[in-house]
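With one protein chain withheld, the remaining protein chains of the complex are depicted in position.
Presenting chain A:
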Amino acid sequence: MSHHRVTDGLLAQVLREETGPLVARLARRHRDFDLAEEAVQSAVVEALTAWRRDGPPRNPAAWLQVAAQRNALDGVRRSARQRRLAERVPAPSEGASEVASTADSTGTDDRIALLFACCHPALAPEARLALTLRAVVGMTTPQIARAFLTSEATLAQRIVRAKRKVSTVGISLTVPAATELPARLDDVLSVICTVFSEGFVSTTGTGHDRDLAADAVWLASAVAAAQPTSAEALGLAALLTLQHARAAARFDAHGDLVLLAHQDRSRWDHEAIASADALLERAARLRAPGRYQLRAAIAAVHATAPSWEDTDWSQVVALYDLLAAHDPSPVVRLNQEIARSHTGSPAEALERLDGLATALASYHLFHATRAQLLRALGRDEEARSADETALSLTSNDAERRLLTVRLRRRPLDDGS
């Protein structure tokens, strides 16, 4: 088992490094994104089988590239239309001479260009997500389906449709022009953020051979490196790095969720926290605040607090006030109220929270937060019923266990 786990980690690393640039290069050579993506995806599936069986090859990048090229040529031969096209394409040189290091700048540029194409606003949002995970990160359709609790058939259909659209409507694999860049970058960041959020709650272990959250951190870092003058790109990389740095402490030995207040802070990745702080400082110097930077700044206050009790809540509240100005969504306002409840009275916090009741009626954390405030006010019966509502609204196992434990016991010690 442990042998497999090591291989899975290595696989994930190799695949996410190599997949994107390989797709981009093959798409350029064959002038066909659909064909290139399919060829690389098949190579990824072959690699997963062969490497798990025989152990990884000496040069995994070369292995993957040779397999993808062979698949692409097979694809070309299969298609009558492509056969004619192939005559205009230079014959591929075999094997090692082709292997360009993807760590070079061309590889990085290719990956970012591909990412922009996969997150193009002409594609449906859920298709952007699926396509990014497959083409840029090197996940397989079953892996994505498992992570997002979608049926493989639905997902495969979505991917096929999205790829056809990229190929047929002329979505090019390029970084957008300066005038379009801010909006397009925002689309890219939002896809990465969704990948992370999904990974953050769902990677409690079983059944997952890819760590989505780690993939998202990696993607965000790649974008930040490629767009160093975009404050929000740096902000997202800082935010995800900070959140991920706490990953080890978020679950206990039984896989139960541990709230921030009770986490063992010595298990946080303090090196990662320091690197995120540095990113955030660079972002601040660009003087273009935005929601990712503000969320990162909030996460940084928590990450650098010596303990829950010593958290600088007035700083957290001030940052939430700024964030709510940038992003007045109900969920942000919920978090703003949670922060305020640490500096003010629970009764006032509860009153303001109830103002969000309609917008957040089906959001489990709204009810869980209400329960905590009610409990702090000694209104135990109402707290119970709020926790029960929360429980009925989440399907995440770890969150369900936490709420169940809370429902069974009496103490008031579960801060959030």
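The definition used in the following text is that a residue touches a chain if its C-beta (ideal position, glycine included) is under 8 Å from a C-beta of that chain, and two chains touch if they have at least 3 such contacts; residues count from 1.
Throughout what follows, contacts and distances are computed from a predicted model.
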**Q.** Chain left out of the displayed complex - its UniProt protein name, from "Ferredoxin", "YCII-related domain-containing protein", "Putative multiple-sugar transport system permease YteP" or "FAD-dependent oxidoreductase"
**A.** "YCII-related domain-containing protein"
Q: Taking the full complex into account, find the residue in A:12, A:118, A:137 or A:171 that is in contact with the omitted chain.
A: A:171
Q) Which listed residue (A:180, A:252 or A:380) would be found touching the missing chain in the intact complex? A) A:180
(Q) Tell me which stretches of chain A touch the chain missing from the display. (A) 80-81, 84, 120, 122, 168-172, 174, 176-177, 179-180
